[in-house]
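Below is one structure, written out as structure tokens, with a few remarks after it.
Moving on, here comes subunit A:
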Amino acid sequence: MRHISLLGIVVVALTPMLNGGTLMRRTKKWLSLVPLTLALVLAGCSGGDGGDEPPGGGEPDAQAGGAFSVSSSEPEAFAPTSNCYSSDCSQIINLVWTGLLQVDPETSEQQLQMAESIESEDGQHWTIKLKDGFTFNNGEPVDAASFVRSWNYTAYGPNATQLGFFLANVEGYDDLQGEKPKAKELSGLKAADDLTIEIALTKPFSQLPLVLSYAPLGAPMAQACLDDLKACNEQPIGNGPYEFSEPWQHNETITLAKYADYADQDTAGLADEITFKIYADLKTAYRDFQAGSLDIVTPDPSQTPQARTAYPDQILEVDSGSYAYFGFPLYEEAFSDVRIRQALSMAIDRQAIIDRVLDGRFIPALDVISPFVPGSREDACDTCSYDPEAAKALFDEAGGIPGNKINIWFNNDGGHEDWVQAMAQGWKNDLGLDYEFKSQPFTPYLAALDTRSTVDGPYRLGWLPDYPSPQNYLDPLYGAGSTNYGDWKGPEHDQFLELVAEGDAAATVEEGLPAYQAAADVVLDNQIVIPLWFGKTFIVTSENVENVEYSPTNQLLLAEVGVTS
Partner candidate 1 sequence: MPESDILQAGTPADSKAVASLYFDTTAPLLDVQELRVDFQTKEGVAHAVNGVSFTLEAGRTLGILGESGCGKSVTAQAIMGILDSPPARVVGGKVLLSGVDLLTLNEDARRQIRANRIGMVFQDALSALNPVFTVGWQLGELFRKHRDFSRKQAKQEAVRLLDLVGIPAAGQRVDDFPHQFSGGMRQRVMIAMALALDPNVIIADEPTTALDVTVQAQIMKLLADLQAERNMGLILITHDIGVVADVADDICVMYAGREVEKADVYAIYDSPAHPYTQALLESIPRVDMKGQQLASIQGLPPNLTSMPSGCAFHPRCRFARERCREDTPPLYTVTPGRLSACHFFQEVLDS
Partner candidate 2 sequence: MGRYAVRRLLQFIPVLIGTLFLLHYLTTLSFQFNGNPVRALFGDRQPPPETIAALTRAFGLDDPCLSQPGNPCVGMFVERVGGYLRGDFGVDFNLQPVTDLITRAAPVTLRLTLLAIVFESVVGILAGVIAGLRKERFADNLVRISTVLVISVPIFVVGVLTQIIFGLYIGNWVRDRTESETMEAIFSISYQSDHPWASLIIPSMVLGATSLGIIARMTRTELIESLRSDYVRTARAKGLKPTRIVGIHALRNCLIPVVTLIGIDIGGLMAGALITEGIFNIPGIGGLVFRSVRTGETPIIMAVVPLLVLVYLIASLLVDLLYAVLDPRIRYE
């Protein structure tokens, strides 16, 4: 499964992999989006575990030059960049385009790139001044018009871009929607002069810069590109440290070379050439790595044990913030008793499943908030540890489940079968509960969940946070948002909503934490879901490359990768 994070979206594309893909296949990178709320939520989010990486800022000591290769999946599109939604795709956009600003990987501070300044008096009207001297690969200057052009294209309804709705709060957005829109350009967007962009929003929104730092959305568009989108898609015209050295070899390779005229030496790349080899199946990629023809690879989960044995010193494993859980259809009589829900949670030997089935690529969840973000606790959930006796006692006390059989719901194209079966087998062994799988492809699965009545048993879901805030693990999952498929309501739910609102209203994240934690407790005490585990990313690097690092926002910093002779 490809988890693709957009600002606020976990896009779980159906697996392109032959074997149904595997759990959390592409969880590795949070997109550049993440920073968005980093700053929003705070300054002090020292992030997940950045680990002991070299001190920040500029160039690490890795040497320049050379070439290396990375495994990737087929990107969606480069023209417009706003159709690019997978992490593998935006990884490439990050190298080929430079947007207005980025969030510094180490310090989480906003670093202006194309922008000279981004200012607003009221949070509603913004003025962006651009630096002079930057050019696209084809020589066009990177000017105000190039950004306006890009966003107008993105927002225009009939263009059907995936990210268009990110601009929904720009004035005039609604006029661009529908089958026959009233306007072709956002009325709130203007290039006042060559280097000045003026943006008018429908209401104040202080995080606009962070939204714009999301590379696929913030990338400018050359006029030549708009004139011939098709050509531009095959041979993108960017303004970043790297450029396509040959047209996009679909499903085969994308080769980037350093863009000679790139004006900002601080963010220029190290290696001369980066090749993305596109794979439909990660297993093949790893075997190519074994054969020495790849430098950075994400092995298939099944290859993890072997990779650990074969390349113990070349593995990079970082918390990713992804979160797997099972929800309950609370509208079903059988699951209305909290003791049943607790019993089911306690009858899962999370550690054993992680160790034996998932090959240690996860950590057991003892909270609904990932340790990746502040506010997570290691003892929040009393009923998330394996305790078969207590589970059985509780289960019997509550009178069990009618028919002594449950249907387990999950999508069958994400490689979840094995661990779901291991989990269900645990229920059978410990609670004597029979089970049946209601697994189906993602589309009908979501349709079934959307009805909030079809699903009659625990259902699997995963979450990849959009920004590292405890709030992001709470509100979108159980709040008034859309993934409350279990239809949780009633006084506890009201209490939960109040607590989240209280946290949201706090001045800083730190101050909001107690409220968020209390909200999490409401979820856990009522066992609204069964928290399972939090993910880790797992990559293997060859001896050919050095300084392969993840940013605290969980992005692979490819421009900083050096090539050893």
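Keep in mind how these were chosen: all candidates are chains of the complex that A comes from, given by their letters.
Just so it is clear, a contact is a pair of C-beta atoms (placed from the backbone, for glycine too) under 8 Å apart; a residue touches a chain by one contact, two chains touch by 3 or more; residues count from 1.
Computed from a predicted structure; not experimentally measured.
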Result, touching chain for subunit A in the complex among 1 or 2: 2
Complex contact set, residues of subunit A against candidate 2: 3-4, 8-19, 76-77, 83, 85, 157-160, 162, 164-165, 168, 177-179, 249-253, 277-281, 284-285, 287-288, 290-293, 413, 441-444, 446-447, 450, 461-463, 476, 481-483
